[in-house]
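Missing here is one protein chain; the remaining ones are kept as they sit in the complex.
Chain naming follows the written order as A and B, and within any one chain the residues start at number 1.
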Amino acid sequence: MLSYSQSFVATLKRDLKLALRQPVDVVNPLFFFVLVIVLFPIGIGPEPNLLQRISPGVIWVAALLATLLGAEKLFKEDHHDGTLEQVVLSPVPMSLYVLAKISAHWLLSALPLLLVSPLLAAFLNINASGLVAVALTLLVATPLLSIIAAIGAALTVGLQKGGVLISLLVLPLNIPVLIFATSAVDIAIAGYGYSGQLAILAAMLVLALLGGPKAISAALKVSV
Amino acid sequence: MQFESFADFIDMGGYGFYVWLAFAFTLIVYVGLMVMSLRRQKQLQKEVTTMLDREQRIKQAKQAGASDLL
Partner (left out) sequence: MWKWLHPFAKSERCYQLCHQLAPWFGLLGLVLIVIGTIWGMAYAPMDYQQGNSFRIIYIHVPAAMLSMGIYLSMAIAAFVAMVWQIKLSETYIIAVAPVGIAFTMVALFTGAVWGKPMWGAWWVWDARLTSELILLFLYIGILSLYNAFEDSAAAGKATCILTLVGSVNLPIIHYSVEWWNTLHQGATLTKGAITMDMGIPLVINIFGFGFFVAYVSCIRMANEIVEREKHRPWVRDMFSHTTPSINQTKGA
């Protein structure tokens, strides 16, 4: 029998391998993210101060939407081909499988966003301290977004038209994250300290890591 | 009584529009909720009795049919 770390890594590697066989799925959310951010200056006008003022909100809404794009596929494949059933039956705790799936989702959807953030500085006229805040908040809060998206995906995995419902379910849980993340970047652009917001985001992440996998496992078992 | 006249009461010190708007919305929503629930209750009652009547009729038709055959 595999140890906990072995099963975690095995699931993670499998997911990454499967995803990288279809690079389109990986690149899509990233392009979507960049596209949304490009559309805003085009729509609102290029005035630099205005762009800087709206930049935290724009980046974070784009990150949220990009995370949701990949959410529906999180458990669908495994549900269709029976892997989910096997995971439920296996002696390894389901939370490990869930964490591995979420980690894969995060690596594929959020990490590219982080790497692309310097580009955002140019597009939205963010100053240096704001950019650091963007990177830090993305680092801390995107795992949180992935966990929340996974909750929505798990609840709707057995449904035909689950995709639309995921956004509705996930939105109320994402709003507090959005509030704190954008507040942090706002304050950073103004030049003040934002460790408080980061701390709260980190606390929310810890809470989600504690309770999330359990809730997600329960939700998956409902549809198996 | 805090108001001099009924007209004063409706006026609510100038805020009449807001106060009565809030009231109206509340009344519509709460009464609507109550009415919908009570109507559903009657509807369910009708459904069950219709189902029971139908079963009665079917049973009687079977009995009548059986006695015809005899």
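Brief remarks follow.
In this text, a residue touches a chain if its C-beta (ideal position, glycine included) is under 8 Å from a C-beta of that chain, and two chains touch if they have at least 3 such contacts.
All values reported here derive from a predicted model rather than from experimental measurement.
Per the touch definition above, the residue from A:V36, A:V92 or A:L173 contacting the chain not shown is A:L173.
On the side of subunit A, the interface with the absent chain consists of residues 151, 155-156, 158-159, 161-162, 165, 168-169, 171-173, 175-176, 179, 207, 211, 215, 218-219, 222-223, using the contact rule stated above.
Although one chain is not drawn, its touching partners on subunit B can still be listed: residues 1-3, 9, 12-15, 18-19, 21-23, 25-26, 29-30, 32-34, 37-38, 40-41, 44-45, 47-49, 51-53, 56-57, 60, 64.
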